[in-house]
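First, the structure itself, so that you have it in front of you.
Every protein chain but one is kept in place in this view of the complex.
So that you can tell them apart, the chains are marked A and B in the order they are listed, and the count of residues begins at 1 in each.
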Amino acid sequence: MRTGLKETGAIIFAAAILYAMQRTTPLYSNITSPVSIAGEQGKRTDARAFALAVGDVHLARTVRIERFGQTRTYTTSGVWVLVEAAAEAKRESLTLTSAEWLGPSGLRYSLSQRISTMPAMLPAERLEPGLPKPVLMAFEVPENELAGGTVLVAPSAFTPLGEEVRVAITELAVGDIPGAVTIRRSDGPMPWTLETE
Amino acid sequence: MSVGQRSTLRQRLFAFLVAGLGGLAAAAASFAMTVYEASNSRPTPTVAAGEPIDTGRWVITFRGARTGSVPPTGTEPSQPKTFLMVEFDLDNRSAATSNAFASMFDIDPPITDVQAPAFYLARDKWIASGVHPGIPEHMIAAWEWPKAQPLPQDLRLVVGSQIYKRRDNLYGGSGWFDRDPVAIVALPVKTEMVVGPGQ
Partner (left out) sequence: MAEAISRAERRRYWLSLAGLGFALPVAVLVHSWESLEAWRSGSDRDPIAVDRGESQRYAGAEWRLTTLSRLPGGSADEAVVLAEFEARIEDPGLLAESPCAVVLTDAEGRRWLPAFLTRPVVRKMQPEAADKPRCGGLAFQGAGTHGTARMAETFVIPATASGLALSVTLANARPRHLLFR
């Protein structure tokens, strides 16, 4: 009788352990997820291979881009999020091809491919060690995913255990979204100017 | 052979038997279920235009089909071509921007010499890239229709589905995996008048 009780106890114990192990095993995507480096808006964040500083973040219903005397209008069904930043390679020349807007509910918004042809867009800029470069990022995000968003930047979206800089966006005027922002090329210290209407 | 040894032997034999019978029963049940499902397959429901279809990863609503000589970009190709265009609304229900809608639906039955369609964003008149979660988009799929093929009067589309697995069976990775088609859509094809250049 006593041995029976003992055996039942052992089986229950084993089942409990197996269940706990099954529930707590990290997902494959967790194991291979990038190593994140947290940063603040307005400050330089240093990863091993690159450094990033996120400056102003502008919102707009439409984006106009002036190039070669022509103006193209880019609409969105959400809101345009334009992120002004500076980036620099540290050890070796590289290109930061992956950037995401992580909404407060955990949804991820990749860079909009619509205005990717504009110069100074992050995935098109080759970064050289020792030469910080101003870069622009453009996202299309629905209004309810704006406040409390985070910008994630990495050299590539698919490298397991790669580096990823996360910058929480704290300064963002969500209440008052301008109708249009015009981006012009500039020969000044910044390669573009942003004009809000 | 001592009494103790004989009893352990019997216990072992019993355990083997139980495990073997259990395994057999499981295999038989699984086989029977497969056979049952194959013989009693539910027909894929036919869905009318305008009704939303939940494919798991996407919610898609077909609006209509038409033919034309101008692709959705609005610029006429230098050589005259015929396009078959299907308009639909697409809502990304997953957690990340994705452009995996390209293989979601197909012409049924498949036509071999028709190439895969190009996808356009209607509001932008430009080739669509990823569709963002929570931002439904009005899109157009355009097939370049070969001259040798007659244009269909009615278009049947088969819409596939996908499910999300937190751990897939091979690597334990998370992802979307193809499942059986969830809907057949029949769309009448509106024919555009053949217009000459400059009209």
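Here, contacts are C-beta pairs under 8 Å (C-beta built on N, C-alpha and C of every residue); 3 or more make two chains touch, one makes a residue touch a chain.
This structure is a prediction, so every number in the text was calculated from the model and none was measured.
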item	value
Candidate in contact with the missing chain, chosen from A:Gly4, A:Gly69, A:Gly130 or A:Gly175	A:Gly130
Chain not shown: contacting residue from A:Glu92, A:Glu143, A:Glu171 or A:Glu195	A:Glu92
Residues belonging to chain A that touch the chain removed from view	90-93, 126, 128-131
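Here is the rule we use: only the chains that are shown with their structure count from here on.
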item	value
Chain centre separation in whole Å, for chain B relative to chain A (CA means)	29
Residue numbers on chain B that touch chain A, as the complex places them	95-97, 123-124, 126, 129-130, 132-137, 166-167, 171-174
Touching residues on chain A, where the partner in the complex is chain B	25, 27-29, 74-78, 100, 106-110, 112-114, 140-142, 144-145
